[in-house]
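Could you have a look at this structure, given as structure tokens, before my questions?
Complex shown without one protein chain; remaining protein chains in place.
Now for subunit A:
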Amino acid sequence: MLHGELETLLDISITLGSQPLRDQDSMTDHKASVPAQTEGMEQGPPQVLGVSDSAPPQVLGVSDSAPPQVLGVSDSAPPQVLGVSDSAPPQVLGVSDSAPPQVLGVSDSAPPHVVGVSRCDSAPLLWRDQDLRAVRGRGLVGALLGALPRTPRQNGRLGRPLLLLPEEERLLTELHATANANQSGGGVQLSLQVKQHLEEQERSLEEQRVLALQDRKSALLHAMTSSHTGSLGPSEALRGHLEALHHSFTFPRGAMAVQLSTARAGLHHCHEDRAFLRAQQPITAQHDSKAAARYQVFRDLRGRGFYLTSAGKFGGDFLVYPDDPLRFHAHFIAVVLSLDSSLSPLDVLAIARLGSNVKKTVLLCSPGGVQYPGGAEGVQYTSLQWSGMV
């Protein structure tokens, strides 16, 4: 199952026609010979979509304010979407259903896929399989967070949801490629859904109780008649037992069988027509100017065709891959700093030394100071390399 997913991912990256940016392929392709299990040494959780055959579980971010949402959903009712953002006001898309869908991203081919972003305490998550593929197709890697249903107690291979970097989410927003997945017309509709669900549970409980009682009676009948063959008054004793059973039978709630509908993803509100509408993102606080600088560097490098993941393991801001991380090792550790922020020379030496120890070039990235044709503000890059002077 995992190998199949890995192959699928490789297919995606190959068919997207991504060319490795280095001319010499021989040394970078050697990675393909390394078995997949040892690949993910440097980059957080390896990017394998370990997907079970069923759809993602129904757990979405549970807020503090709303009561905990029950997860068992039967097939007959419309799937209950329970992802609730926390105390932020309900995410209303600015357009009603009657408005004509606006096609964004004008092109001859099919309009770009719009992904539904769920939020868990302001962390942007992607749950749907097609969303993950679409995002990967745009060259954004993210980080898998979830446990795999069949191999839960390990951290080597993780599954959905996919956590996006803040820069990745911002890039998608600017490309109008996200829609908020937690669209539920407000708290009223949600509480109605919850009420409906609880009522169904009660109904189901009653039915099951009746059926269970019938089962027990027939079992008792079978037992009594088979053992008392030829006795004098089996029917009387039998009737007495049945009466007693009928009165004393209890069907505890814990014994109730609950059907979890995993066939459908439970994100029915992400209709394709809504996908064309512009998403109004909740206003996340702008952390500081560093976030703006990081985003500018992210966008610039992404625009040059590099794949970027977070580089916490190497003391930098981003790891820069020439192509899909599944196929190549990172070439650069990008450190974002503003042009006038001052460093101690010892820090420069430390990060450069780290970089040469792991065979990566450290890239000092600073937005500003250079202009691209077209007037956009560019980013200046300085590579730190091993000097070889001992």
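Heads up, the rule we're going with is that contacts are C-beta pairs under 8 Å (C-beta built on N, C-alpha and C of every residue); 3 or more make two chains touch, one makes a residue touch a chain; residues count from 1.
Convention: contacts and distances are computed from a predicted model.
Missing chain, UniProt name from the options "Aspartate aminotransferase", "tRNA-splicing endonuclease subunit Sen15 domain-containing protein", "Transducin/WD40 repeat-like superfamily protein" or "1-aminocyclopropane-1-carboxylate synthase": "tRNA-splicing endonuclease subunit Sen15 domain-containing protein". For the chain left out of this panel, the touching residue among A:128, A:157 or A:360 is A:360.
By the touch definition given at the top, subunit A reaches the unshown chain through residues 22, 24, 27-28, 30, 33-35, 37-38, 322, 331-332, 337-346, 348-349, 352, 355, 359-361, 363-364, 366, 369, 380-389.
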